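All protein chains but one are shown in place.
Letters A, B and C name the chains as they come in the text, with residue numbers starting at 1 for each one.
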């Protein structure tokens, strides 16, 4: 599965698979040795590259918070492959956001020109992989500052396609 | 609500109402000052006549156990008014079982003769109260050893009507 | 020994007293307001009676309602805990009138200590050292100015009936005196209905050190060592330790002897605390006496090995103290953290609400006196103290390290707590050097904030978000019913395997 996870306004690209009980994880393009198990309904015990973490989840109407140690991280998650990305809290995102390739594939169409305005949820470009076309959407309203991807080029998973600010 | 609660093979008659946040309880004909609140999904905090109890519930495929202090009580519950009494674990009940009057009323019909066989869930007698007829069923297969109730007689709630062994 | 004790309190201190009762084979009776029906102290007591609505004035401060519960339960003694009615001489008198024993000092001793000027007069007669100043009501402004000049600035104006910082004014120079005096008087009048004000030499950033005393009803009085309580916010203690890093054995004995002199002068019995201010020269001055068990009594219990609540109860039954001063041995070091439902970075804003997850520390050297549990809804009406985390070790360094690891294990989900504040205090070089004074906490909070997000932490959070999502999906797709809403290790494993298989099918 592919996820765009927005933590405190910054989007991370996560590939996660659980095959025959073993986790395969790639975070922002880096392979991680991951093991994960629930120790409670909202309590996750992780081992990442041999290091142990416990993450507590708090859900409320305002969204999901994840506690790593004494620090709270506001988390928002979308599954770009499904093309049903959840809405980030528009307006609360500050700073540039990088749009990442959800999977290895080919850029089949760029929908927006550089330096033009884009709305939250609006498609920026379309990637084709495994005979599926996925629209990569902007998580927030802003200006498309830069488009790294060219139509017809191949991209790797986690590759930055564009920057919206 | 009316319940027949079988604890360790012995049936208790319980009338329980929760009106405007206040409990009304009558157990085997005795009025009790009850307050009850959940302290966890299977953890009940009771105050009965000023005394505090905590009861832990354990549910398994074998049935429901209730822990009062360090003692485990095997519990089985039926709602006689609804005439949809749950089946006890047929065959696992040993010893005599007393059938109790679910409410004050009149015995309108005795369905089974003394010393004859009865199946689990089979009606033994019928009581009428508040213009409703309730069939009192045997919780287990056995012999109706004794029928205390006579047709036409008045019975009080919790009164023993018959013994099945 | 008593048969039955009613605890006229709530929260962790009610739980603490219930535990002592159970140890002594005494039936415990809890009382509770409407919002406290499911509170931990009610769950743990042997008996429990409702005493009215949520507002403390209508329940925990409502003497007639509490006396009703005493009559219903046939309790033969009352433990008042701390706060609420614990220092109310009227309550002690009502108990006596009803023929139930109030577990605490006599109402006469409480009354005397409640008036700062009366207490000061008596204690000065007994040779107890005070901050230089007046004990009489202040005369004319002219004469006040003369007294202040004699004492030397800065001086402090204080309300005679006061407490909690109300009616207090720090005066740096003569020009400020007139307006400060007027302000203190009117504030005292508003707060206490009494505009009597007195004057003292001000001690800037003093240390706040108190001495535990215990007296029986046969004239035996002992001291049990001091507690260092200088880490405060708005005159409220946050972290206490025993012994104080400041005191040596000689100063401890001198302070203990003065504390016993205070208690004897007040004909004091049961547990009490004599508070002192200590200046830069290690001179100490009597401040006031708290005529009750203190919140921070566990640190004294840990260094002395005694059970103060059990001793309170034994004393109230008329028993003699089972030991003498020379039998009291102080060993090791203890520190208490008061865990509050509040945000130290947001001006201590209270954070009531439901505790969705509670991971509580345990193991060597760690004691948690808690008044809450997972699933409990912390009410908004009362003090925000959730629990006291108390550490004990061979020495101060080990105690700090044990608390540090316990804080690491401690998590309260659903509400905001000040747990991170203790990590910052314990890590602070000034604290580790034992140099805290009453200004320490404000300086610490001005210097720094709670640790914020890091990029490593954000990556872990991102990973976790994905894993939660994937497992949620697996759980939702799984047809296995999850008892009690909780996954079993094995079940989770198998539902992941299912998820894994589904994924494999999709991608295969």
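One rule holds for everything that comes next: a residue touches a chain if its C-beta (ideal position, glycine included) is under 8 Å from a C-beta of that chain, and two chains touch if they have at least 3 such contacts.
All of these numbers come straight from a predicted model, not from anything done at the bench.
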{"item": "Contact list for the unshown chain, restricted to visible chains", "value": "A, B, C"}
{"item": "Sole residue of C:41, C:338, C:402 or C:424 that reaches the chain not shown, by the stated touch rule", "value": "C:402"}
{"item": "Residue, one of C:64, C:99, C:193 or C:363, that touches the chain absent here", "value": "C:363"}
{"item": "Which of C:219, C:305, C:439 or C:452 contacts the chain that the document leaves out", "value": "C:305"}
{"item": "Hidden partner interface residues of subunit C, rising order", "value": "15-16, 19-20, 22-25, 37-38, 44, 298, 301, 305-307, 309-310, 329, 331-332, 354, 356, 360, 362-370, 375-377, 393-394, 398, 401-402, 404-405, 408-409, 482-490"}
{"item": "Positions on subunit B where the hidden chain makes contact", "value": "1, 3, 5, 7-8, 10, 12, 14, 16-21, 23, 25, 27-28, 32, 34, 36-38, 40-44, 46, 48, 53, 55-58, 64, 66-71, 73, 75, 77, 79"}
{"item": "Interface with the undisplayed chain - residues on subunit A", "value": "35, 37-42, 45, 47, 50-52, 54, 59"}
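Keep this in mind: only the chains that are shown with their structure count from here on.
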{"item": "More contacts between chains, A-C or B-C", "value": "A-C"}
{"item": "Distance from subunit C to subunit A - Cα centre to Cα centre, in angstrom", "value": "46"}
{"item": "Per-residue multi-chain contacts in subunit A, two or more chains", "value": "none"}
{"item": "Residue numbers of subunit C (touch at least two other chains)", "value": "485"}
